[in-house]
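Shown here: the complex without one of its protein chains, the others still in place.
Chain IDs A, B, C, D, E, F, G, H and I follow the sequence of writing; residue 1 opens each chain.
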Amino acid sequence: MSGKSDNAPRQLGQQTPLPGSPAEAELDYVPNPRPGTQYLIRFAAPEFTSLCPVTSQPDFAHIVIDYVPGETIVESKSLKLFLGSFRNHNGFHEDVTVGIGQRLFTEMQPEWLRIGGYWYPRGGIPIDIFWQSAAPPEGLWLPDQGVASYRGRG
Amino acid sequence: MSGKSDNAPRQLGQQTPLPGSPAEAELDYVPNPRPGTQYLIRFAAPEFTSLCPVTSQPDFAHIVIDYVPGETIVESKSLKLFLGSFRNHNGFHEDVTVGIGQRLFTEMQPEWLRIGGYWYPRGGIPIDIFWQSAAPPEGLWLPDQGVASYRGRG
Amino acid sequence: MSGKSDNAPRQLGQQTPLPGSPAEAELDYVPNPRPGTQYLIRFAAPEFTSLCPVTSQPDFAHIVIDYVPGETIVESKSLKLFLGSFRNHNGFHEDVTVGIGQRLFTEMQPEWLRIGGYWYPRGGIPIDIFWQSAAPPEGLWLPDQGVASYRGRG
Amino acid sequence: MSGKSDNAPRQLGQQTPLPGSPAEAELDYVPNPRPGTQYLIRFAAPEFTSLCPVTSQPDFAHIVIDYVPGETIVESKSLKLFLGSFRNHNGFHEDVTVGIGQRLFTEMQPEWLRIGGYWYPRGGIPIDIFWQSAAPPEGLWLPDQGVASYRGRG
Amino acid sequence: MSGKSDNAPRQLGQQTPLPGSPAEAELDYVPNPRPGTQYLIRFAAPEFTSLCPVTSQPDFAHIVIDYVPGETIVESKSLKLFLGSFRNHNGFHEDVTVGIGQRLFTEMQPEWLRIGGYWYPRGGIPIDIFWQSAAPPEGLWLPDQGVASYRGRG
Amino acid sequence: MSGKSDNAPRQLGQQTPLPGSPAEAELDYVPNPRPGTQYLIRFAAPEFTSLCPVTSQPDFAHIVIDYVPGETIVESKSLKLFLGSFRNHNGFHEDVTVGIGQRLFTEMQPEWLRIGGYWYPRGGIPIDIFWQSAAPPEGLWLPDQGVASYRGRG
Amino acid sequence: MSGKSDNAPRQLGQQTPLPGSPAEAELDYVPNPRPGTQYLIRFAAPEFTSLCPVTSQPDFAHIVIDYVPGETIVESKSLKLFLGSFRNHNGFHEDVTVGIGQRLFTEMQPEWLRIGGYWYPRGGIPIDIFWQSAAPPEGLWLPDQGVASYRGRG
Amino acid sequence: MSGKSDNAPRQLGQQTPLPGSPAEAELDYVPNPRPGTQYLIRFAAPEFTSLCPVTSQPDFAHIVIDYVPGETIVESKSLKLFLGSFRNHNGFHEDVTVGIGQRLFTEMQPEWLRIGGYWYPRGGIPIDIFWQSAAPPEGLWLPDQGVASYRGRG
Amino acid sequence: MSGKSDNAPRQLGQQTPLPGSPAEAELDYVPNPRPGTQYLIRFAAPEFTSLCPVTSQPDFAHIVIDYVPGETIVESKSLKLFLGSFRNHNGFHEDVTVGIGQRLFTEMQPEWLRIGGYWYPRGGIPIDIFWQSAAPPEGLWLPDQGVASYRGRG
Partner (left out) sequence: MSGKSDNAPRQLGQQTPLPGSPAEAELDYVPNPRPGTQYLIRFAAPEFTSLCPVTSQPDFAHIVIDYVPGETIVESKSLKLFLGSFRNHNGFHEDVTVGIGQRLFTEMQPEWLRIGGYWYPRGGIPIDIFWQSAAPPEGLWLPDQGVASYRGRG
């Protein structure tokens, strides 16, 4: 489960099976094409799904990740496969959301990272989880993630 | 539980306790102020709540009622109390929604009536119920109820 | 309270006091600039207000009027003053809405007319009223009024 | 894989594991609480997921089902489990969407049914699939499903 | 009415009757799965209802709760039952909203908590209530709750 | 025109005529149910109307009031009647908006108060007025009022 | 002021001064690139402006034109200049809107044409004008123009 | 440039270069997985671009295609490459939009097809093009494409 | 072109011709009705138009002006006429927008002023211009202007 930092993405443009679990998923890290520049990268993943550890029923979330790269950036296809590897993983909303953020932060060593997990409602009450590695760096441009509060019907 | 048709609303401008059940709720019907004219009356009730007959948990719905009055119209405060009387009533979505429409139709004897019940999701899947007493009358202007399909998060 | 049909609008570009009641309001009708052509005129009046006949509290509505002119069209400033004349008028939603439509229809003698009254909620339940003079004429282009169903909060 | 029509839902209020495949999923049908009445039931399932038969990558869809019940209605928790059973199923968008509609139609024998599958984009181009069992019955009130066309960014 | 902090949620996946009052409702607190990490948890509860202490009529609200967990987090099903226990409780908007926030704050002892109560209009004027336990902690990522101001009709 | 602070609202649940002018309107102040707690109360009044002092034509506004209560809060029905009392009052937008805010501030003596008046366009140009009694208190949670800028047609 | 039908647009890609009046504006018509095919062309012109014939103040409109071409289509730059030529033209809303539609219809001789003029409000009441040359042809696909009803503020 | 109908898509899951022109692009057609069933397939392509034949400047469009399949369906990756092949192609909006629809119709021989091309504005005036092969088949469920009319700014 | 500060607006309620140029337009300034109070006045002008100095084609903008009044406020009808006077004025977007703001600032001498000019796209790229006279005053409540970024089609 260690991060790689070599020059070419290994999964982009290839047929790659979905990893069986987050532990099996390998994230690829490629050199930051704009090293030494403070900028923000945002991924939106509206298709996240995992399993509830109590009921084993599927859970769904819209996830948004923001980070300021250091020496490497995460290759987006490997990120997609990593997120897809939660498909048969049991985990609480809090654990899954913060865990994704912390794994990326530990492996990629960006300057800064945050993750928002906007979970679909169960029993009428949706849960949103917001974590960041630290207060945002000085001088960073950091737009709101802009995912609306859940509003039921009508 | 019979409908009344006298000249003055009895509940408008009064303090009236919430009826204990739909069966106890009395709907007031007042003379149609524009008899002989084909027009449509629409109520939106975004605050409907009843109880699930299997789990006894609260259910919530946004309800919209459209009708073409005959000799009487339903007085809106009595309608509000009637809808409020479902607060401790156990009923399936289909039964409650169609039942409200059919009670109004039977008691008020409008030219035509329809009801849409847009229920909040349970287990990720919301249910909408649509009933009308017949195909709409010829020449009626009948706008869409315009309540959006549920869309989850994101 | 009879309609006039002379060539010049009398109120446009003048300071005119608000009529004291709908009965006192005079509507001006000017020659249709495109006589013999079937077309639709739509007014939106988001600022309508009258008084509740039971409680004397103010009522508010967003009103939309559609019509196909015959020999005359209603001059818009006189229409505005007519709508403003309901400010101290007591009337039920149904009566006021349909009444405005019927007065315009009777005086102006358009080919066809409809009115939608979208009333602000009282006690949580708003009422919408829809009336038209007949089924729309063949071949008329008649867009939806597109006023959304009330949806409460959230 | 045959439909059941007994009086009580067997899965509502129970812990039930997700079926391993659509073929293993059993749908429960309960008596229509308003038999002999023409009305529409709508389910929205914004959390559908299956696998691409060519790449084995996950696919996602927002699904909306409308039907007019006959003697039975589908119990919503069993429907949810049935939809969840596609989680590890490989299928083309067209096949999965129409197939869900046709299985429900065959087992439940409603008066009429339609299904809309609004799939998330792959390669920039999303696909929507719309199927109905026949032209809608006369006199049915059938609102638009109102799921917006995909619009990319900006 | 004291909070519990043991390892397993007692109500998730069980049939649990709605508590008769807030005082009877027990909130369950389970260990924070990410202790020592500053992150935010948001609940949206679009289905809140209580009773007006003056008129006994039902009141409705959309409620959003944000908190930064300490050693425990509130189990979401017990939170749902707690919120549901206000169904037959009489209380002013201000009292109910701030009271929910303060009970959670006192029992759970989070690092920080806020609650927004967005109440449905009565008499044309809705009330929103906003309370937080203190100024937000340094370095916390705290998105706007994004519930729109009420706008009436049109 | 002095404020009252006794224990019971005098107007809630009663039939009360609309005051003839703002000077005649009495605002009721009741004890703050959560004294010593810093929280925000927001009222939205989408139905405000007064008269133009130059032309005597009706003006309309959507008004939003935010305040942090001190020892009392304003009772909402008396607030509604006070706002309704501007119905036949002549005043400039600036004067009316700031005046409402300042009267409430002076009588109620809240910790802090602000008012936004969003006026309907006249001559194509709407005016918005924003006033607050001081910079917001430290540590207050103060969401945006979120009323959109006017945008004309299309 | 006669229409031309030659093979090349004369104004596209050229600097062309704005015509001084609609009468001076020349519309260019080029051969329909898909003759014999029934299809619809829609122009949206959100920047239309003319002058009020009573007050000489500027009026503004969002205009949408739909037509089914015959042998020619109107070249879009000449259409833009024609619409721009109303900049100093005095005309009533009805006259201007229907007049634009009728001039295009007469000169271009399309199979069918309609025009919607959505005028900015004056005195609080906007006017929309809808004209079509006839009922739409059989088999034509004719989407709604989808311009929302004016809604004031809030 | 003839259509192919064999059993496997040749381009899905492969790296395929963008064809140099529409004429060079090959569309793949695969057997309809639900032959004999009347259903609708919709593609949205928000990323279409071609070149203006007069100025050689890039044009952009949001394109939506609806069709009822016959014996084959178009494979979506080959459709994407076909649409991408217009990148360096010069063509008028009308010609390009109707041409795409007609090529698909001719090669695929669906029961019915329509295409909507929603072009980005040039000179302030956007053009939309709508073509269908015939009036829609009886009994087809055909939702609106729901692409909003252009509205400029504000 | 000097500003006036006398007690009565000279243009409100009068018929006034549009000034021939910005230089000819006279702005009226009337005494601030709430002198000594820090508050914000916002105008939205969705109907602005001027001419491009290079091509002489019309340009359009949605303009929003915010200011904190000093001893005078600008009378809104004279502001409307001033903005209307740009109708035949040639100017670059940057020059026109900042110029309007600076003229108002110089003549009216408000405490603070800002102007946002949101121009309609030309060649696919709209330009927005934002200018303020200084950083906003301490303690001012200054809502976002909330005009959306341009988004093209779809």
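Keep in mind that, in the parts below, contacts are C-beta pairs under 8 Å (C-beta built on N, C-alpha and C of every residue); 3 or more make two chains touch, one makes a residue touch a chain.
Predicted model only: the values in this text are computed from it and were never measured.
One chain is missing from the display, and on subunit H it is touched by residues 15, 17-18, 46-47, 49, 55-58, 60, 84, 87, 120.
As for the chain not pictured, it touches subunit A at residues 9, 12-13, 32-34, 37-47, 62, 64, 69, 73, 76-77, 79-80, 83, 138-139, 141-147.
Against the chain not displayed here, subunit D makes contact via residues 44, 46, 60-62, 118-124, 126, 147, 150, 152-154.
In this section, only the chains that are shown with their structure count from here on.
The interface at A-B recurs elsewhere; of A-E, H-I or C-G, the pair that shares more than half of its residue-numbered contact pairs is H-I.
Looking at E-G and G-I side by side, the one with more C-beta contacts is G-I. Centre to centre, using the average C-alpha position, subunit F and subunit H are separated by 55 Å. Contact of a single residue of subunit H with at least two other chains is seen at positions 13, 44, 46, 62, 121-124, 126, 144-145, 147, 149-152, 154. In this structure, the chains touch in the following pairs: A-B, A-C, A-D, A-E, B-C, B-D, B-E, C-E, C-F, C-G, D-H, D-I, E-F, E-G, F-G, F-H, F-I, G-H, G-I, H-I.
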